[in-house]
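The other protein chains are all here in position, but one chain of the complex has been omitted.
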Amino acid sequence: MLNNNEKPLLKVENLHVHFKTEDGIIKAVNGVSFELYPGETLAIVGESGSGKTVTALSTIRLLDENGWIEEGKIQYKDNDVLSLSDNQLRKIRGKEISMIFQEPMTALNPVFTIGDQIIESLELHLDMNKQEARRKAIDLLRKVGIPEPERRIDQYPHELSGGMRQRAMIAMALSCNPSILIADEPTTALDVTIQAQILELMKDLQKEFQMSIIFITHDLGVVAEMADRAIVMYGGEVVEAADIITIFKKPRHPYTWGLMNSIPRIDKDEERLLSIPGVVPNPLNFPKGCKFSNRCFFADEKCVEENPNLEEIEENHFSRCWHIDRMLREMHKVKEGER
Amino acid sequence: MTTYIIRRLLLLPLIILGVTLIVFSMSQLLGPLKLLSTYVDPNTYAKMSERDIQILMKQYGLTDPFPVRYGKWVKNLLKGDLGWSVVGKEPVLDALIHRFPYTIELALYALFPIIGVGIWLGVTAAVHHNSFIDQFIRIFALIGWSLPDFVWAILVLLIFYIGLGWFPPGNLSIWANQIVKSASFKNYTHLLTIDALLNGRIDIFWDALRHIIGPVIAISWLWWANLLRITRSSMLEVLRKDYVRTARSKGLPEKVVINKHARKNALIPVVTTAGQMVIGLLTGVVIVEMVFVRTGLGSFAATAAQQLDYASIMGVLLFTSLLLIIGNLIIDISYAIIDPRIRLG
Partner (left out) sequence: MSEEFKRTLKRFFTNPSALIGVTILIFFIIIAIFAPWIAPPKIPVNKNLEKARNLLENYSEENKYLIINELKNFWDDTYFFAEDDYIELSNLMETIAKFHNKEVSSNELKAHIKELTDYYILNITYYEKFDEETNKVIKNLKKEYNKIEKKYKESVISLNLINELEKIDGEEFVKQAIKVVSRFDKNFHEAIGFNPYIMPNVTTTRTPIPPSKEHPFGIVNQKDIFYGVIWGTRTAFEIGLVVVAISTVIGLFIGSVAAYFGGWLEEVLMRITDIFMSIPFMLAAMVLTTILGLGIKNMMIALIVFGWMVTARLIRGNILQAKNEQYVMAAKALGVSDFFIIVKHILPNTIFPVLINATMRIGSMVITAAALSFLGLGAPQGYADWGSILSYSRDWIIGGTNPTQYWFTILYPGIAMILFVIGWNLLGDALRDVFDPRMRH
């Protein structure tokens, strides 16, 4: 899928995002770079607080009022997103790049019908009149698999089930045929069976609408299902980036490896072999060196003192770790043990 | 939703009964002799012998056991007999009915400026969160909220009547009052401004309006403060909601995001405060009516209390409680109507 000959659709370079809080300035994103190519699905993986959502929101400058982009460059097609006027930016939001969110209940406005909320976008970006927009909205609802769309269109969000709400949300996001869909943990709040349905739907729609997806998740299982490429984030930094097969077959960062071991495996009886001890520290007191060092099996003094750079360890495979060799040895041992 | 309203309606008689019980119990704290004064002019029994007073008390059932007295009292209530008002020199019910239109009129004129300006200030403050405008509006609210109404009312009178001569106290000027009291002036609604217009007397309309503006200013600050505080915090909360971010992610202009998506949600809790304000205005703005020497339920209650006219104060209390109960019911129902989550839930 990866096609380096094509021009990237979205290019983020050295992004730094800061937030002002009562307890001080939080550096939520520190020097993140990535590219998104037409038609591909890029997963941004990390625990909560890793900066993955903030990174995604930054691409259309949708940060809360206490946050700002300190440094970096965001290029969408030929537009420098950070220097666009508010008006120009609004023509991209929802039309070119649209978003769906984790909690469809709170992401949909409770006092408007779902029809109102879809039609609003259509009227705004596609200059449709009420009737056209309504017809198109019913069409979209049918496309995302909502039964009886003629009736559902006049219902309020709380009248729909969680899965249906997320479908409506997707219909809304796709209404103007965007070229990028940013999906922020779109299945986390849903039941497992519905999760699968939604993922399936997204894949189908991706083909139909020929769009790129940025898929934000903490769930590597979903990543395996959906993505072509993944970047793994920790503490506001990219710690590993590669195509999806490489990431799963040859993880080269202890954090990625730990995440993978957190996936329950049905085919094995044993308890999880390794998982990541501790929790993500408060963003204000990350370790000085490698941010993962206080939770890492392989960390030594060097890790605590100095943050490694993101190195290209093989073609298109990047990792930020001092001790890949140690990790490989350990992985080998574990594999032996499994046998 | 319907079950909720039905439940409320079923509870309504119970609540009203409870209120009558409380008001009656309060009146019983007076002791028989003072209670007798609510039935009979005290001068008539001032020189009676004790035995005769006892007979008189028995006649009015004041020596009966509590439940019997309560039963009789409720029976009288249902007949509309609330006793004799010393202050009004007429039956209490008539006194209330005669004064209520003045209170309604003041409430009507106060309502729109208070709600309009209050909500506008609240939304403006929230949208400009932490800016200079926000701080200014917050200080405005803090002072309005902390300013005792009687101090502010006196200041309004001092500035706008004594200083500028614009808004005099009272209901009407003397000349206008004479015309209104005359036979040729027809009372259609008992609201002075409206009746004046219906009688084709623009001059009286202006005079009545002039007298009403002062009290409106005096009432407004406190309620502006209340409304804008509620609106502001509700709006701030809503602006942080996911669906506002969704609306922005769709590329909607900030104006639409705020005026359509945020404000409609933010105003739902404001309805309660606005409703309480209407009830507050209707149940009598005691202080402002007293300071501006206006006729109304509030000044009636205060005068009755000052002159120990027990029948009247009990009457006002019952009447206003009834208004409060009905008003709260209306608030709850309208709350449900504007919030689809409750209406359809």
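Points to keep in mind about this one:
Order of writing sets the chain letters: A and B. Residues in each chain are counted from 1.
By definition in this document, a contact is a pair of C-beta atoms (placed from the backbone, for glycine too) under 8 Å apart; a residue touches a chain by one contact, two chains touch by 3 or more.
Source: prediction; values computed, not measured.
Check B:L82, B:L157 or B:L252 against the missing chain and you find that the one touching it is B:L157. When the missing chain is restored to the complex, the residue among B:I55, B:V68 or B:L142 that touches it is B:L142.
The chain not shown here touches subunit B at positions 11, 14-15, 18-19, 22-23, 26-27, 29-33, 50, 142-143, 145-151, 154-155, 157-158, 162-163, 169, 233, 237, 240, 279-280, 283-284, 286-287, 290-291, 301-302, 305-306, 308, 310, 313-314, 316-317, 320-321, 324-325, 328.
One rule holds in what follows: only the chains that are shown with their structure count from here on.
Chain contact summary for the complex, subunit A toward subunit B: residues 60, 62, 64-65, 86, 89-95, 98-99, 101, 103, 106-112, 120-121, 124-125, 156, 158-159, 169, 172.
If you check the complex, the residues on subunit B that touch subunit A are 129, 240-243, 245-254, 261, 264-265, 268, 338-341, 344-345.
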